[in-house]
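Let me give you the structure first, and then I'll get to my questions.
Other chains of the complex are left out, but the ones given are in their true place.
When the chains are written out, they are named A and B in that same order, and each has its own residue count from 1.
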Amino acid sequence: MTLERWRKITEWPVMLAALVYLAVYSWQVLDPGTIPPGAASVVLQGIWLLFAAHYAVSLALAPAKGSWFLRHLHELIIVALPMLRPLRLLRLLTALNILHRVAGTALRGRVIVYVTGGSFLLIYVAALAMFDAERNHPESLITNFWDALWWSVVSVTTVGYGDLYPVTLTGRLIAIALMIYGIALLGVVTATLASWLIQQVAEVEEKSTAATVAHVDQLREELAEFCALMLEQTARHR
Amino acid sequence: MTLERWRKITEWPVMLAALVYLAVYSWQVLDPGTIPPGAASVVLQGIWLLFAAHYAVSLALAPAKGSWFLRHLHELIIVALPMLRPLRLLRLLTALNILHRVAGTALRGRVIVYVTGGSFLLIYVAALAMFDAERNHPESLITNFWDALWWSVVSVTTVGYGDLYPVTLTGRLIAIALMIYGIALLGVVTATLASWLIQQVAEVEEKSTAATVAHVDQLREELAEFCALMLEQTARHR
């Protein structure tokens, strides 16, 4: 079996498993009383094993193992950090492949869909993980899920009021990941706007300055016409 | 009646209604003692009904209802959220259509006018809504309108000192909307500057490198001249 075939077959099951992981994890964090802790733990561990197996098989099937390993380092990080349990949820971002299908082929449109979808997912997941990491710490400021969600938005926009901030190591690692995403988000928003604006301005101006294919083609047609005329002339002359 | 005609006829009345809404809402929030609460409430509800009717008629007149619905989702959100009363004020941004007329046709100039006008309006409206949402909460930090205005500017620039921040759910939703606008604002400012700078640098350089229409046209003229000369020659020869 080739790597592409393996990835294609497993794409939907992996996405489904990620969604189940998010659902069970959300339930466990948000309403811990109503879920048997053993069951939730078994499901989460099972899906983790599934992802690890998926990664191992993918690596085994890759023709150029070294290059595949380097280009899929993010998958390894997601699989290999069991002590940072909440961060594992970032694997959920693979669910964005669905959005990839919904969006058309226009590059900027696809960037907008990815960034919007990714931001919503990441803000939710970061809030969930932060709430899970902070709620049992005695000095914690983030004591309910709505606070965690509010903190998540304030951090990703780089506003950072400082009314709420993480105090645990896990919480700070989650915050660092979110802040780095925030910088990238600012960059993507700006880049998309700049790209659109530059193109719009260029379109108005290029019409009057740049030599387009149309101009060269027109020139070629005139040349061909003249060529035909000349050949006709010399032939008639002979 | 076509959709365009309906939108054209109703454009100015809708804008006027939005301005009245802002005025009455400002009065009600900033000086609640001098306005009969019943009267203010009737005017605000009436304008809300008017906007809802305007949206419904627009949708009914649209030839492709699905596509119109998707492209005007923001109008539905503005009309359909009665529990988030202050956020409804965002419909005021339709007043920017006036600015659209004032500004010339240059794209970058229009972007600057939109962003400046939109920022002033949004900062004012967000401060008003925030003050309305927070002032009756016991733990509120934003206790007068000037504080709300200060908070609004600090948030939209993503500085976020943290001396003032919302504590109610409505306040936080308003803050989230404002922070998202802040990210977009940063993006638009950067994109406009980048577009201007890239164009200025390109103008200096393009003169010496890119093939312009002028060059191709000159070539065509030379070709036409040669063509005429050749035809004359062969004709004389015959």
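In this section, a residue touches a chain if its C-beta (ideal position, glycine included) is under 8 Å from a C-beta of that chain, and two chains touch if they have at least 3 such contacts.
What you see is a predicted model, and the numbers here were worked out from it, not measured in a lab.
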Assembly size in copies, with 2 chains present: 4
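Following the convention adopted for this analysis, only the chains that are shown with their structure count from here on.
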Degree value of the rotation bringing chain A onto chain B, based on Cα positions, nearest 5: 90
Where chain A and chain B are represented by their mean Cα positions, the distance between them in whole Å: 27
Chain B contact footprint on chain A (complex, rising order): 146, 150, 153-154, 157-163, 185-186, 189-190, 192-194, 196-198, 200-201, 204-205, 208-212, 215-216, 218-219, 222-223, 226, 229-230, 233-234, 237
Chain A contact footprint on chain B (complex, rising order): 107-108, 111, 155, 158-162, 165, 169, 172, 175-176, 179-180, 182-184, 186-188, 190-192, 194-195, 198-199, 206, 210-213, 215-217, 219-220, 223-224, 227, 230-231, 234-235, 237-238
